[in-house]
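Selected chains from the complex are presented in situ; the others are not included.
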Amino acid sequence: MATLHTVNKSPFMTQTLLSCLNHAKDGDAILMIEDGVYGGMAGTGLSDAVAARTGAVKICVLSEDLEARGLAAERLMEGVSAVGYDGFVDLVAENDRTQNWL
Amino acid sequence: MSDTKKFLYVNRKAPYGTIYALEALEVVLIGAAFEQDVELAFLDDGVFQLTKGQKTDGIGMKNFSPTFRALGDYEVTKLYVEKESLDERGLTADDLQEIMWEDEDDDWEEKPSIRIVSRAEMADVMANQDVVLSF
Amino acid sequence: MKFGVVVSEGPYTHQAVDSAYRFVTAAIEKGHEVPRVFFYHDGVNVSTRLSVPPQDERNIQQNWSALAKEHNIDLVVCIAAAQRRGILDENEANRQGKDANNIAEGFRISGLGQLIEMGIQTDRLVTFGD
């Protein structure tokens, strides 16, 4: 009984990603989309907070949004993977519910 | 899957600055007619929706906070409020409205609808749903 | 699987409705069903047929109308949210004494009950908003 969480806001401007990380349970998945994809970058002021959960929670970013913003997949931190819209659909189907952190 | 689903309405935004809190409440009221299991979660700035003493004359907007007190009549009786969110904002349970419901299975005793929960308990509430609607 | 989708922000201003469009397209391509998309909050503004985006930009309303027609998706615009924001169909315009309406083909105005019903009747619900 796992949950897919989506986060669509920049973690540098809002508390949304942190709140999501604080409520996601082990075995859940988090997908960063839209301006949320910045949360997956390595070497930022927030990387440590995300890295602390990459073991217990599956953390992904939407590759189309990453590419639009000029960020190569190599910029992602270890333990964070890029998926396309088809992967987004699979994540929704695989998890029992979706919680969108707006 | 049973005929009844568990619906959670997640409220994370303050009232009045944006319309999400008001329009969320409109969904809750309509949804009550569908006889599903309904719970409300208030965390982050959503806890500000429940403060008592709201007076909106000065901003020309409708004060919708009394509507929360009517939720009991719609059999919406579980309003989870996150303690950590209150703490960070310098609020305590005393700053929130008193919202009661009458328990027909317990001689119509009045009981509080607001349940202050820890962040870990809030995560449990969230993980125990069929449908999560976020506002 | 059956997916229900909620769109909570308006066109062009937020990416939410674009993300929803691509998600729905991808879901259908993978063999899932998307019986209904519900437009709430500023999402109702997606349904105006009076929008004239620049020629080198996407036409969000037309893309949704076309997708709905091709895959028989029920595009529901919340009546309460629509009234506040000035989205009307012919019936509503008449009923409210307004001299014009602006809803596009493929969208229909209905109540919030359609959102709850979608939550009950689908296997997953995904919201795109702000």
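Each chain gets a letter, A, B and C, in the order it is written, and its residues are counted from 1.
By definition in this document, contacts are C-beta pairs under 8 Å (C-beta built on N, C-alpha and C of every residue); 3 or more make two chains touch, one makes a residue touch a chain.
Quick caveat, the model's predicted, so the values are computed rather than measured.
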| item | value |
| --- | --- |
| Whole-assembly formula, with each chain kind represented once in the display | A x2, B x2, C x2 |
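We take it that only the chains that are shown with their structure count from here on.
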| item | value |
| --- | --- |
| Inter-chain centre distance, subunit A versus subunit C - centres from mean C-alpha coordinates, in Å | 26 |
| In subunit A, residues with contacts to at least two other chains | 97-98, 100, 102 |
| Shared-contact residues (touching 2 or more other chains) in subunit C | 125, 127, 129 |
| Subunit B-touching residues of subunit C, taken from the complex the two chains share | 6, 40-41, 80-81, 111-113, 115-117, 119-120, 125, 127, 129 |
| Subunit A-facing residues of subunit C, complex | 1, 3, 8, 15-16, 19, 22-23, 25-27, 29-30, 32, 124-130 |
| Touching residues (chain side subunit A, partner subunit B) in the complex | 1, 3, 15-16, 19, 22-25, 28, 97-102 |
